[in-house]
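Every protein chain of the complex appears in place save one, which is left out.
Right after this comes chain A.
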Amino acid sequence: MKIGLFIPCYVDQFYPQVAIATLQLLEKLRLNVHFPLAQTCCGQPMANSGFESLTSGCNLNFINSFEEYDYVVSPSGSCVLHIKDHLHFKGREQESENIKNKIFELTEFLTDVLKIENLSASFPYRVGLHQSCHGQRGLHLSQMSELVAPSFSKTEHLLKKVKGLELVALDRKDECCGFGGTFCVAEEAVSVKMGKDRVADHLIHNAEYITGNDMSCLMHLEGILKRQKSNVQVIHIAEILIAG
């Protein structure tokens, strides 16, 4: 089984430790993982700003980088959702479809494809989970609070296997953090207010860490925590699952 590791552009540049943790986690599970060097970005920043028309270069590059793999795995719900919803290139329809079917967000890959039962990780801290909207409502990594439907959470399922980790309950389980791509600068005031409220929900429940499946949301929350000079840190779930 050959796995192509897809690392979102901003993770590559700003959070290499998240990419390294993802790679090590998959390698620890004895998987054959490659990082195709020609990859850049899924095109989401442009598409969500209304410039989907400009993403064909990114799309072609994505197809070329990942078509040869059995699975494509990425530590980002948001980027995976974008590929699933929007990857297309004229003349390469079949390859696009194939990739859409074989791309997985990391936790979804661990629970649905690998069906992991044991993790030898330990992280003895109080952790709050910020489930990003795209992972949750887009990829259905966990049940959405709006629906009258049985609850589940692939992310929590994994976190509960981590030794010593205490998952804190939040008042608003799945409220958006306000990152939203270019929204975070175009609608600065609302974005920051949403982020502050999201952070506050974790703080009143005495979380020591905020984790999640998307580093973009966490980067936004980290920016707010640091401005508040808080000791609470953000940590990507891949880093927790490899910890200890």
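Convention: a residue touches a chain if its C-beta (ideal position, glycine included) is under 8 Å from a C-beta of that chain, and two chains touch if they have at least 3 such contacts; residues count from 1.
The working rule: contacts and distances are computed from a predicted model.
Undergrad: Not counting the visible chains, the remaining one has a UniProt entry; which protein name from "Quinol oxidase subunit 1", "Lactate utilization protein", "ABC transporter permease" or "Dimethylamine monooxygenase subunit DmmA family protein" does it give?
TA: Looking only at the record, the undisplayed chain corresponds to "Lactate utilization protein".
Undergrad: Of the listed residues A:V11, A:A121 or A:A243, which contacts the missing chain in the full complex?
TA: Final answer for the missing-chain contact: A:V11.
Undergrad: For the chain not shown, which residue from A:E67, A:E187 or A:E208 touches it across the whole complex?
TA: Checking each option in A:E67, A:E187 or A:E208, the one touching the absent chain turns out to be A:E187.
Undergrad: Which is it among A:K2, A:H205 or A:R227 that touches the chain not included here?
TA: A:R227
Undergrad: Residue-wise, where is chain A in contact with the chain that is not depicted?
TA: 7, 9, 11-17, 19-20, 23, 35, 37-41, 43, 45-58, 60-61, 133-134, 137-138, 144-149, 172, 174-176, 178-195, 197, 219-220, 222-224, 226-227
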